[in-house]
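As you look at this complex, bear in mind that one protein chain is not there, while each of the others sits in place.
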Amino acid sequence: MDELQRLVEAFIFAAESPLSLDKLCQLLERQRADLRPVIEQLQRDYPPLQRGFFLAEVAGGYQFRTASELAPWLRKLSKERPFRFSPAALETLAIIAYRQPITRAEIEYLRGVDSGGVLKTLLEKSLLRILGKKDLPGRPLLYGTSRQFLELFGLRDLNDLPTLKEFSALDPELTEAVPLTSEAMGQVDG
Amino acid sequence: MDELQRLVEAFIFAAESPLSLDKLCQLLERQRADLRPVIEQLQRDYPPLQRGFFLAEVAGGYQFRTASELAPWLRKLSKERPFRFSPAALETLAIIAYRQPITRAEIEYLRGVDSGGVLKTLLEKSLLRILGKKDLPGRPLLYGTSRQFLELFGLRDLNDLPTLKEFSALDPELTEAVPLTSEAMGQVDG
Partner (left out) sequence: MSIKIHLDNFEGPLDLLLHLIKTHEMDIYDIPMVEITEQYLGIIDQMKQLDLDVAGEFLLVAATLIHIKSRLLLPLNEELVEEEEEDPRAELVRRLLEYQRYKAAALSLERLPQIARDLFVNHFLASEIPADEADDEVAVGIYQLAEAFHRLLKSAPTEVFHEVIREPLSVAEYVQKLIERLADGTRRTFREMFPQAPQRAELVVTFLAMLELVKMRRVKLEQAGEFSEIWLSLPASGEQSADIFREESALDYG
């Protein structure tokens, strides 16, 4: 491994968030053309599914991440149960991810419910950012997703989001997803 | 790389602090005799001085660490970290952003603590500028935010700052506690 490759590997390893090619160029005072082959070599050195971790391309940069099939083991490292999003938070996050920039009123029209509390939580977790204000009376805030959002879900960029399905009918899969308890389904009151 | 070695590699990588052999045995439900050769193999795979990082034996455990001779380069990373603020700096910056032009005495009254050090830091980071002097005995300096401040927070101008009214509406429980209107913000009678 040559000096340049060592440095790139060390930078990516030591950075606290994914490092972009541009950032690497700036840190190493090199051209993109110099560094691109180095990254490609590293991707071959750390392929998915073969080692304990691999070189992932995420949130516009590169980061070492553990293979997801090892997760059941690795979860033993932390005593806390992994954080789970509430359905409300996921729904709001999805709307913002696909429709950004979007105002709170637009989110609430789509969801049919007040979303202030959910927005606040997502902002506090830095998964959202305020993109500016909409040119409307009252100048409402415009929300969008943050780099941390991409990082958390392992997306390279917003184009990497799962395709938004177009529905012309009800989706049977979503019926199952309605989290009714069996007990609740079965009960009948006069 | 076999499954056990992958897991050991992933555990050491993902752990927050150096992992001891005993801890690994416990996590993997294996004997020391099973794991010792795996560690030895990993030490050969990640030797010092050859890659960007190596498997170090430290504090009674194992941890991947960057090679120390790369430190002069890696230090550049910390300078490149996203802008960070202590709670004190953030609070001071927020007061100045919303209440500019404002004097140090006014800031200190609002915060209840001496703010000279924080002001100095913020001035050094070019986030503040001095807008003039207040027409008061002693002619205290008036502080405001700079163009760099707007850039850092991605604002076009100060009107892009969220109004507290809109902001507190995210959490209805807080609304009553905030007697501020946008009209009351940012005004100083000099």
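Letters A and B mark the chains as written, and numbering starts fresh at 1 in each.
The criterion applied here is as follows: a residue touches a chain if its C-beta (ideal position, glycine included) is under 8 Å from a C-beta of that chain, and two chains touch if they have at least 3 such contacts.
Computed from a predicted structure; not experimentally measured.
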item	value
Options A:V8, A:L27, A:L42 or A:L152, residue touching the unrepresented chain	A:L152
Touching residue (missing chain; options A:R30, A:R111, A:R139 or A:R156)	A:R111
Footprint left on subunit B by the chain that the document does not show	10, 13-16, 53, 63-66, 68, 70-71, 74-75, 77-78, 81-88, 90-91, 93-95, 97-99, 106, 109-113, 153-155, 161-162, 164, 167-168, 174, 177-180, 184, 187-189
Interface with the unshown chain - residue positions in subunit A	13-14, 16, 53, 63-68, 71, 74-75, 77-78, 82-85, 87-88, 90-91, 93-95, 97-98, 110-114, 123-124, 126, 128-130, 146, 151-155, 162, 164-171, 173-175, 177-181, 184-185, 187-190
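Operating definition for what follows: only the chains that are shown with their structure count from here on.
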item	value
Where subunit A and subunit B are represented by their mean Cα positions, the distance between them in whole Å	20
Subunit A contact footprint on subunit B (complex, rising order)	1, 5-16, 27-28, 50-53, 64, 66-67, 70, 73-74, 76-77, 80-81, 154-156, 159-160, 162, 166, 169-172
